[in-house]
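A single protein chain has been omitted; all remaining protein chains appear in their positions.
Labels for the chains are A and B, by order of writing; each one numbers its residues from 1.
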Amino acid sequence: MNEEIIIAGFGGQGVLSMGQILCYGGVMQNKEVTWMPSYGPEMRGGTANCTAIISDEKISSPVLNAYDTAIMLNQPSLDKFEETVKPGGMLIYETNGIIRKPERKDIDIYSIGAYDESIKMKNTKIFNMIVIGGFLKARPILDVENVIKGLEKVLPERYHHLIPLNEEAIRKGMEIIKVENKLK
Amino acid sequence: MKELRLMKGNEALEEAAIRAGVDAYFGYPITPQSEIIEYLMAEDTEKRTGMVVLQAESEVAAINMIYGAAGCGKKALTSSSGPGISLKQEGLSYIAGAELPCVVVNIVRGGPGLGTIQPSQSDYLQSVKGGGHGDYKLIVLAPATVQETVDYVKLAFELAFKYRNPVMILSDGIIGQMMEKVELFEQMPRSTKEYEWATTGKKPGKDHVIVTSLQLKPEEQEEVNLRLQAKYREVEKNEVMYEAYNIDDAEYLFVSFGSCARITQKAMEMAREKGYKVGQIRPQTLYPYPAEIINKLADQVKGVFTVEMNDGQMVEDVRLAVNGKVPVEHYGRFGGMIPSPDEILNAFEQKFIGG
Partner (left out) sequence: MAENLIKPENLVYEKSKSMTERELHYCPGCGHGTAHRMLAEAIDDLDIQGETIGIAPVGCSVLAYYYFDVDMLEAAHGRAPAVATGIKRVLPEKYVFTYQGDGDLAAIGTAETIHACNRGENILIVFINNGIYGMTGGQMAPTTLENMKSTTSPRGRDIKTMGNPLKISELVAELPGTYYATRHSVHTPANARKTKRAFKKALEYQKENKGTCLVEVVSNCPSNWKMTPAESNKWMEENMFPFYPLGDIKTPK
């Protein structure tokens, strides 16, 4: 298993921490991991992004031009990174504010209404955990328990009472993710 | 019991420094490495291990504080980035001349001048060919992963004290900012060892200790130079480190170091998928340089391709190692631009396959 993921969205959507949580989950599951914040030309254009690589093998480049999975949290990110998904790869987009849907036919495409769901759950801060849940449903490369253990490492102790809520959000994301295009 | 953590390169470096029993850190803020001193201050090292951490008034002052602490036989560390490292060159020359141990971290950014805060490898020549005045060498370690960053902090101090010579860890913002899984070594006690060359107060019945790099007579200065050169030959004999990938059947050789080597490695894998028999050498020590293996492989391959985030600095050492046996080509991006694996592959095909 070698999963190369790009996560992109507006600053403040929890883009960077999503990558970190997945990587820490990978550490808990004894995988090799590399997390890279956006650097260089990709930083332009008002989006924040990060690369998360989770692998059974030693990881070579932290800098990639093609990804197995793209998790896109806004329209500019979707427009920019849709073409970087490897043929046969996967794209997940968050539906809020999306006016142009992805058009590729050679990749799996999923949508997730994480923002609306987070409002229903009365806490928009768990938005990104819902997206993580959706990802884990579509690509079950990590056990939810390990992601939760990773979260315990990322979150300062004073927020640990929020962990059950985060777990609930992950489970919710696993429920609500929708297939838009499936190759096989 | 091994302790696994997900850590940023810069954070991991400082945690390793604390655990390596470093006695003192003196530094000055500069992007992209200010979090090193921030992390140390937040860790309250004086309480944790007794390690002194001081924000100096300048890079110049910081490196001279290092000189003082190193002169007392203490493990002293400083860090900076390009412009600040330039300011430290005077001090480094004195430290090398006085034969004192210390470790200097350079989180390289693009230059010249104030340049950019983005990652670069443009300080290669400054690091391996001197940088300051006079005939001296730094031992230069180039980590490519967060784990290597941790391991090299410990190794750097071992080498610094083994050879009584400054050691540089040459890294960049990619490694500094990326997070990876690291296994941290256990806390080492701070050393209480007193060295006979260190100024810790004159001992009864012994001569006073003098730490100096000054020789008034040319004969004496030459003696110092000869001693330094003998030391560097020892370093070259004993301390070369590199990683080799796919070299057994290689028809082409990639050479790349640090963060860039990992991107190049990806390009090598892609080249293999396309059927090109490419191998790679990743120097882990930039001085001493793994010239011997490159020279040996030059008998086997059709060409050598270096990839660097600069205008072709290490390629000079590769050319010296290859010594004209096969063509050597360079591909570089500058100023904080990072090459992508496919553009490296394209450049290779253009230069060697005929694109």
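Methods note: a residue touches a chain if its C-beta (ideal position, glycine included) is under 8 Å from a C-beta of that chain, and two chains touch if they have at least 3 such contacts.
Computed from a prediction, not measured in an experiment: that's the story for all the values here.
Asker: Tell me the shown chains the invisible chain touches, ordered by label.
Answerer: Those shown chains that the absent chain touches are B.
Asker: Pick from B:A17, B:I30, B:A69 or B:V235: which residue touches the chain that isn't shown?
Answerer: B:A69
Asker: Looking at the full complex, which residue from B:G113, B:G201 or B:G324 touches the chain that isn't shown here?
Answerer: Residue touching the chain left out of view: B:G201.
Asker: Which chain B residues touch the hidden chain?
Answerer: For chain B, the residues touching the absent chain are 23-24, 26, 52, 54, 56-58, 60-62, 64-72, 74, 76, 90-91, 94, 98, 199-204, 208-214.
Here, only the chains that are shown with their structure count from here on.
Asker: What whole-Å value do you get for the distance between chain A and chain B if each is reduced to the mean of its CA atoms?
Answerer: 35
Asker: Where on chain A does chain B make contact in their complex?
Answerer: 20, 23-24, 26-27, 31-37, 39-41, 59-66, 150, 153
Asker: Name, in rising order, each residue of chain B that touches chain A in their complex.
Answerer: Residues of chain B touching chain A: 4-6, 118-119, 173-174, 177-181, 259, 262-267, 269, 336-343.
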